[in-house]
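Handing you this structure, nothing more for now.
Moving on, here comes chain A:
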Amino acid sequence: MHALVPLPVAVPLAVAAVLGAVGRFLPRQVVDAAAILAAAAVTGVSATLVVGTADRPLHVFFGGWRPHGGLVPGIAFDVDPLSAALATLAGALTVAALVFAWHYFEEALPLFHILVLLFLAGMVGFALSDDLFNLFVFFQLMGIPAFALTGYRVDEPGPLQGALAFGILNTIAGSLLVLAISLVYGRTGALNLVDAGAALAGRPPDLLVTAAFGLVVSAFLVKAGVVPFHFWLADAYSAAPAPVCVLLSGVMSDLGIHAIARVHSSAFAGTFAHREAEVRAILVALGVAGALITAVMSFLQADLKRMLAFLTASHAGIFLAAVALFSPAALAGEVVWVVGDGLAKGSLFLCVGFLLHELQDGDELRLHGRGRRLPVAAAIFVVGAAAVSLLPPFGPFLGFALVGDAAGALGLGWVPALLALAAAVSGAAVLRAAGRVFLGLGDRDDPLLSQQPQHAEREEPEDDVRRPRVALAAAGALLALALGLALVPGLPRHAVAAAAQAQDRHALVEAVLHGVPEPPASAPPQHVGVAAYAEGLATTAAALLLALVGLYRRRLPRLVRVVAGRVAGPPLAALRAAHSGVLGDYVAWLAFGSGLVLGLFAALVR
Partner candidate 1 sequence: MTRAGRVVLLVLGLGGLLALLAIAAADLPAFGSVHSAYAAFARHAAYADRHAANSVAAVVFDVRGLDTMIEEFILFAAATATALLLRSTREEDAERAEDHGEGDALKLFGIGGVGAVVVLGLYVVAHGYVSPGGGFQGGVVLATAAALVFLAGTYRAFRRVTPQSLLEGAESLGVLAWPALGVGTLASGSAFLANVLPPGSIGSLASAGTIPLLNAATGLAVASAFTLIGVEFLEELFAERARGEEGRS
Partner candidate 2 sequence: MTAVQIMALSLVALSALLVVLTRDLVKLTIANSIYGLVLVVLFLVFGAPDVALSELVVGAVAMPLAIVVAIVKERGE
């Protein structure tokens, strides 16, 4: 089993290099098949690792440099069921994206396939790595192919600007990470997370420790796209080609949140032991506020991709708040929610890609009623939107139920309620779009929604009749997986057991530094109560209701509309103006955000 761990990173890299060397001479089908096989292999191996590490995580040391007298010189991977599940999600979404993109790109060198495989290797490595600098290197390997892919359609202004914002903002985030590494290495002389954690745990946190954690959190919040670091995400995800959006939105953003959870539980939980309540308060507040703000922005969009981009940012805020509860059930719930949500978002983006191909437009208002003769796409789009709005028994709902239990145990019942509200508002936007596009409901124009300039958004240069069935098949398969995820027997129990093991610092230090294998993971059986089902159904119903309000806003009584206009008008206008599309503003917001995060940690956690 140890020998399997490097393969999900090494195989896509090797295939990408081979395609770089001989790709131009191979027929198109061979290149597509090679890329899809490599992604499928990654998915298979990662799934095997999920099952293989159910009892205890695997600690693999590269280059054969094993821990030596309390020091971990080599680079370590820590493979536990949760991180392996995220690697599996990355693999599955890459297979779906490559299947959708079959015959998509017709250049000499198969650049698209090379960049997607490098992107996959970066995501898998970022999910599994247990070394701070190695996380930075995989952070960059994930970022660079992604922003090159975002700017793939060079003949349109949107992708170019989205790629520039993506590249510059993520590179600055990388620099924040290097500053954090300098501080941690200067203090502890260690780069391995568990090694550094053991060294830091001895003393209460001083300003160096809070600054280092603040920098790491800020860097990963930029990648995850949580307010106020999310501006680049809206421009980049709404400009990237649909298959790329599946990967960006489906898993890349959420990996940033999981990295925060891993860095906290491995390196900083020890020294923050007496300050856990304050750290939780800061991160939960950031997550909830961010989730609600971007959910409202999602509701204000007419461009389908931009709407889903804000939905991704909103859910990143939700996952941050869930992870910040720092309990095993919350971490397990967050990962289950992320996997289910990633599959549902992936299917939604594939549907939008399909619409762009079939109807040559991605704007909800301009597509009014034009989707009537696309029943299969309509079904997938609506079910995907419902799944994202926590409809039982899909994956997201199951994750939400676990997070609800964790929050209830901590006496923070209001947190899941606000998270459900954010899911409802962002889900409502997608349901509204579905109603308008596929059923022709609601008005043909709505000044409330901001539209993007109609550039020639043709996703596919030449017609390919086989394409639509392939796209819908991939989208349907992802949705089926999101449903199937929830029907896996004993999934919640295994997830909570794995989460408990990941947060057991003492056992982790013994295992990594001294090679003492952890005790097998165990957890009480998890029971999803009737109350949880009620909350899930209520959230979906709220989403449906909000969607109807969105469609038939003008038919509300005049008094309600006037009051709503006066109350909500100015803040919405300010919120919309803040998303100016200007690079300088985004960098200023990043500086302000990181200053805020470091300031909060310095003030409270001491």
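What we mean here is this: contacts are C-beta pairs under 8 Å (C-beta built on N, C-alpha and C of every residue); 3 or more make two chains touch, one makes a residue touch a chain; residues count from 1.
Candidate selection criterion: all candidates are chains of the complex that A comes from, given by their letters.
Every value quoted in this text rests on a predicted model; they were computed, and no experiment measured them.
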Only one candidate among 1 or 2 touches chain A in this complex, and it is number 1
Mind listing the chain A positions that touch candidate 1 in their complex? 3, 6-7, 10-11, 13-14, 16-22, 24, 60-65, 68-69, 71, 73-75, 107, 109, 111, 114-115, 118, 121-122, 125, 133-134, 137-138, 140-141, 144-145, 148, 151, 154-155, 157, 179, 183, 185-187, 189-191, 206-208, 210-212, 214, 577-578, 580, 582, 584-585, 587-596, 598-599, 602
